[in-house]
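Data first, discussion second: the structure below is written as structure tokens.
Of the protein chains in this complex, one is absent; all others appear in place.
Chain naming follows the written order as A and B, and within any one chain the residues start at number 1.
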Amino acid sequence: MSKELIRLQDLTVEFDGERILDGINLYFNDHEFLTLLGPSGCGKTTTLRIIGGFLKPTSGTVTFDGKKVNDVPPYQRQINTVFQRYALFPHLDVYDNIAFGLKVAKLPKDEIKRRVSEMLEIVSLKGYENRSVDSLSGGQQQRVAIARALVNRPKVLLLDEPLAALDLRLRKDMQNELKRIQQATGITFIYVTHDQEEALSMSDTVVVMDKGRIQQIGRPEDIYNEPKNAFVADFIGESNILDGVMLQDYKVRFFGRVFDCVDKGFAPNENVDVVIRPEDIDIVPPEQGHLVGTVTSITFKGLNYDIIVEFKGFKWLIQTTDYHGVGSVIGIRLNPEDIHIMHKSEYSGMFGDYSSYSAEYDELTEDAADEEAE
Amino acid sequence: MKRTNRILTTLIFIFLYIPMVVLIVASFNTGKDITQFESFTFQQYARLFQDSSLLELLGNSLIVSVLASFCATIFGTVAALGIHNLNPRMRKAAMTLTNIPMTNPDIVTGVSLSLLFVFVGTRMLGQRNSLTFWTLLIAHITFNLPYVILNVMPKLKQMDKSLTDAAMDLGCTPVQAFFRVTLHEIMPGIVSGAIMAFTMSLDDFVISYFVSGLDFVTLPVEIYSYTKKPLQPKIYAMFTLLFLLILVLMIAMNLIQVYGDRKKTQSRTAGI
Partner (left out) sequence: MKKRNNAVLLSTPYLLWMVAFTLIPLGVVAYYALTDPATGVFSFRNLKELGMYLPVLWQSIVYSLASAVICLILGYPVAYCIAQCRPATQKFLYMLVMLPMCMSFLLRTLAWVGLLQDTGILNSLLSRIGIGPLKMIRTPGAVILGMVYNYLPYMILPLYATIVKIDHRLIEAAEDLGCNGVQVFGRVVLPLSVPGILSGMTMVFVPSVSTFYISQKLGGTDTVLIGDVIERQFKQGNNPNLGAALSLVLMLLVFVCTGIMNCFGGDSEEGGVIV
């Protein structure tokens, strides 16, 4: 296990009487790629700004390398930041932007030169030294921003939605690039995003946040496979979430039927949320199914079809590679490992029902989140 | 429609420039009467440069306007930085205060300041002569400040807030961050504010007329007292020279701007 670098303890932030962060407890290990994931307004950027020193918590402590740093201003922290829209200095060219921190630190000229050109190589921008930052494309500006932060050899790099302004393909490329740079430099990355795919594919650890509280911390696989509550289940991927009763260990009842499952440790007859991922559901002929339902809509998604199936008034999302026309009657089978059981939470009943689902709806909310993030 | 509009515009430009042409022509006139052109001469220009009192007045005007616009630019920029970060209610109050000298008629500003100076000077400090160079300077700084603030504030508003964060992130103290980043970003606003303040100051007559005393007078105030008698033609010569100076300055600024814009668009298209 690598050593702990930053610890946030009982962090609370209030702004004009509004609680932005509500008792955050979190630690960051050296050399780790950690992502703060959540919808806009969940407090992830606020957390980042506290680590960077741009904001002081209302209460709680921030420890860096074992020392309390609540009152240390940003310019005295061994932390650098890649800002949301890069915040490159428009009056300086690429070289001077990257050299900025080193010049402020009054390093010898030849060392600055050496380190900047080394950095330009890492972000593959050799030959762009004298270009004005306005003339660069989004991806190039992004890389200048990363170089400008990394050239100072910080212990921690904070990245605040760094890819939000890029188009989809560039975003995928930059994800790989960032992961590569992180592994090459071994610097701790703390990454903020509202894009769950980005979070899952890049991070060692994902912290899911909502309403100023941490909802779940874990490895990407664990977060996906074992969501702690309805919010996490819905935010990470798609989920059908149903009311159920845990009869005893490994036995859960929903839709009037008892299913085998792999979860245990619940109180007998405890009311629970049952999560079933749309891609885990097997479609079978009606007579072989655990449940039988009617297809009410179908959307082609490229890799698969998203179909909405009605079971006794409750609509499920199912992902399948086979075509099932609207009105056709299908059966489904659920294997024990496809059924995830969660304790009831404040989020129960808010997510996981696809009655009002439409393909556009999903994209709309994502766009709205993008706009809010800006 | 478009053509009549264009003709009208041309006529209005002629209207705007006719009096200037009259003054410039008068500066080459041998006679004193502005309405009668007798014959062509450069003599008025020679006389202008021999008239030390006139040059001194011009110097006075320059001293006041340079000092006032310089002080107002620095003071105003600092204030704008502060106002920008005030809470919205205080900011609104500060902007209302800033707008008072802008909306108040000059004559009211001049009268009110002169009454203040006289009141404080004679009644409270017991001076006999309370209107001096310093009161003139204070008045000019006061009406210059809003020009600086109203030019700098929009630039601060436009500036990406994370730029200063970025500078501090990279090791700048707040003061360093201001000089290395913020100042560059708001410089266009500071420069145009300073230029506006300077020209307003240089050309101000009404406020100066009320707050200047007898021992320090600026050119416009003196011209006003001249105009009660027939005007000396050398003043037309001075007008012509100032006109040329400002024309050249403005054209230069214009060319720099146009050139700068062109360069910017070029580098932008080259980057894509």
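We take it that contacts are C-beta pairs under 8 Å (C-beta built on N, C-alpha and C of every residue); 3 or more make two chains touch, one makes a residue touch a chain.
Since this is a predicted model, take the numbers as computed values, not measurements.
The absent chain, not drawn in this view, touches the displayed chains B throughout the complex.
Only one residue in the set B:Ala46, B:Val66 or B:Leu86 touches the chain that does not appear here, and it is B:Leu86.
Residue-level contact of chain B with the missing chain is found at 1-2, 5-6, 8-9, 12-13, 15-20, 22-23, 26, 34-35, 75-76, 78-79, 81-87, 90, 94-95, 97-98, 100-109, 111-116, 118-119, 138-139, 141-142, 145, 150-151, 154, 174, 192, 196, 199, 202-203, 205-206, 210, 219-220, 223-224, 227, 231, 235-236, 239, 242-243, 246-247, 250-251, 253-254, 257-258, 261.
Throughout what follows, only the chains that are shown with their structure count from here on.
Each chain gets one centre point, the mean of its Cα atoms, and the points for chain A and chain B are 55 Å apart.
Within the complex formed with chain A, the residues of chain B that make contact are 160, 162-163, 165-173, 176, 180-181, 184-185, 264, 267-268, 270-272.
Residue ranges of chain A in contact with chain B, taken from their complex: 52-54, 73-75, 79-81, 83-85, 87-91, 100-101, 104-105, 131-132, 134-137, 148-149, 152.
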